[in-house]
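Just one protein chain is left out here, and the rest sit where they should.
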Amino acid sequence: MKSHPSTKVRAKEVGIELALALCSSVSILTTGGIIAVLLLESFRFFEEVSPSQLLFDTQWTPLFLDKHFGIWPLIAGTLLTSAIALSLSVPAGLIIAIYVSEFATERTRRFLKPILELLAGIPTIVYGYFALLFITPALQFVFPSIGSFNALSAGIAMGIMILPMMASLSEDAIYTVPRSLREGAYALGASKLQMIIGAVLPAAIGGITAAVILSAARAIGETMIVAIAAGQQPLLHFNPLAPVETMTAYIVQVSLGDTPHGTLEYHTLFVVAMMLFLLTMGLNMISLAIRERFKRMYR
Amino acid sequence: MEALRAHDHFPEVRPAPQPAPRKRPLLARPGAERLFIFLARFIIASALVVLVALIGDVAIDGAARLHLDFFLNFPSRKAENAGILAAWTGSLWLLLLTISFALPLGIGAAVYLEEYGKKNRFAKLLELCIANLAGVPSVIYGILGLQVFVRTLGFERSLLSGALTLALLVLPIIIMATREALRTVPKGYREGALALGATKWQTVWTQVLPVALPGIATGCILAFSRAIGETAPLITLGALTYVAQVPDSIFSPFTALPIQAFNWLSRPQTEFHTNAAAAITVLLTFMIALNLIAIVIRAKFQKRQR
Partner (left out) sequence: MKSSVAHKEIEAPSPTSETKTKTEEDARVDVATKKIKINVQNVELFYGTFKALHGINIAIPAREVTAFIGPSGCGKSTLLRSINRMNDLIDGVSLTGSITIDDQDIYAQGVDLIELRKRVGMVFQKSNPFPKSIYDNVAYGPRIHGIKDKDVLDDIVHKSLMRADLWREVQDRLHTSALDLSGGQQQRLCIARALAVNPEVLLMDEPASALDPRSTSKIEDLIGELRHDYTIVIVTHNMQQAARVSDSTAFFYEGSLVEVGRTKELFTKPREKQTEDYITGRFG
């Protein structure tokens, strides 16, 4: 076989493949970069503060004179707002998913999809505005004692923000349930709801769990809504009507404060970010593993 | 009905005595299904109401401030004199720079994974990283940008740092959207080109990418519409909230619409809240326009597919 044009052509092909591989390696570099930055700067923090203080102190006051570095108030704030958000978005998202996949006509579906996409695409600062200047005033009618910054309104806004994601991921999970399962349930004389609850949901449970976990990760990592509407008081409580500070809100607070580079306060930024990263990455990986297993089940 | 009438005519024909009628289980009653459908429709309607309220609330609050001066003024201590000139020009610069970084990298990575993808360790690691990055909170990207671009590489709090950070943030979304689009290209196009002696890259460049283009465009527009709304990473990066200049190079300090809005929103005076609403309205208008473009492209594309 002649090979006169091939050396040049082949060199070009190899060059292009290499360039493309390089493009994709950016993702590996980014992941590595995040881990390296967080580890290095957190290490600086632990040179001055012992990990046990981080884990066993119950106060978080690194920006004050009397410094305490117990991360629990931030974690509690994060969990509280996330729990409120999930208790709204999980049931509502699941119901929408079931409705869309089992009851809705094609037309409804086509109408609903862009709405959910738009709802998902709205910048979180808009949700923050909405929580602070719409939801909180509305809540004040019901709970006159509620503060102008509170966990509840931020949680509600976050729940609405997560709803589209929860709905579309659950719908994907329900969609993969094979027809034969549905037909099997019907053949036994099940009603539609019985079929859904007895056959479809148990079969889709893996995907739905993955959706819930991803929603949780999203809630934990959400920043602007809580920074605007939940307040900046790192207090250890579970009262939805009172202000809280989440991990993300703390990061925003420090960033806005022009904290000098290299100080202990500056390093707290990375410690909190590290906790946040570990938490969300853990949830993401669990969700990914569940989805993988689930996918294999129906192949 | 039929059965009843039959009984009337032939009263002597009695059905065999039935066992005491068992109540149908809750879920099997027709009422249950109707209730469920009602509930679902109620939730969907509520979501719609929230969407309208969300946009309407902001637009109504901000409408008073939306005149030409608002677009031509720099921020000011007086709410009514303050404008978004630095913010919208900053956002535009950011958007263009982010696109020029993220688009080639993202599409390149997607093509590599989808078309060249060998099942080796590198590819596996890559998949894992991308799946993971897609779920990393945006503030963390801000922290990365702060340490790498602002400090280590010395780009300061410039447009360049901001755009690079946002590019890394949208990269996984672009990669995933592009891969999805590449997967819809029929196998026959690839085989046809290869069978004619096309090289891999010729096949990708002349057959696969043109066919996948509308899908890629849709996905990327949605990704970039997300990028211009991002606030948290830019704040973490240390983007300034008071900037009184239009950026003139990639090393200029900058502000952006969401940052400006956040700054106004976090002031106690309500006049500044009006400014925030107006800035958000501008941001939303731009974003919804981008979304509409994506929807139109998708609709056209789907029609052509059939």
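By letter and in written order, the chains are A and B; residue numbering begins at 1 in each of them.
Here, contacts are C-beta pairs under 8 Å (C-beta built on N, C-alpha and C of every residue); 3 or more make two chains touch, one makes a residue touch a chain.
Please read all numbers here as calculations on a predicted model, not as lab measurements.
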- Query: In terms of residues, what is the contact footprint of the unshown chain on chain B?
  - Reply: 119, 186, 188-199, 202, 206-207, 210-211
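Keep this in mind: only the chains that are shown with their structure count from here on.
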- With chain centres defined as C-alpha means, what is the inter-centre distance between chain A and chain B in Å? 14
- Message: Going by the contact rule set out above, which residues of chain A touch chain B in the complex?
- Response: 9, 12-13, 16-17, 19-28, 30-31, 33-34, 37-38, 41, 92, 95-96, 98-99, 103, 112, 114-119, 121-130, 132-134, 160, 163, 190-194, 197, 214, 217-218, 220-224, 227-228, 248, 251-252, 255-256, 258, 261, 269-270, 273, 276-277, 280-281, 283-285, 288
- Touch list for chain B against partner chain A, complex: 25, 27-29, 32-33, 36-37, 39-41, 43-44, 47-48, 50-51, 53-54, 57-58, 61, 104-109, 111-113, 116, 122, 125-126, 129-144, 146-148, 151, 168, 171-172, 175, 199-201, 222, 225-226, 228-232, 235-238, 241, 258, 261-262, 265-266, 273, 276-277, 280, 283-284, 287-288, 291, 295
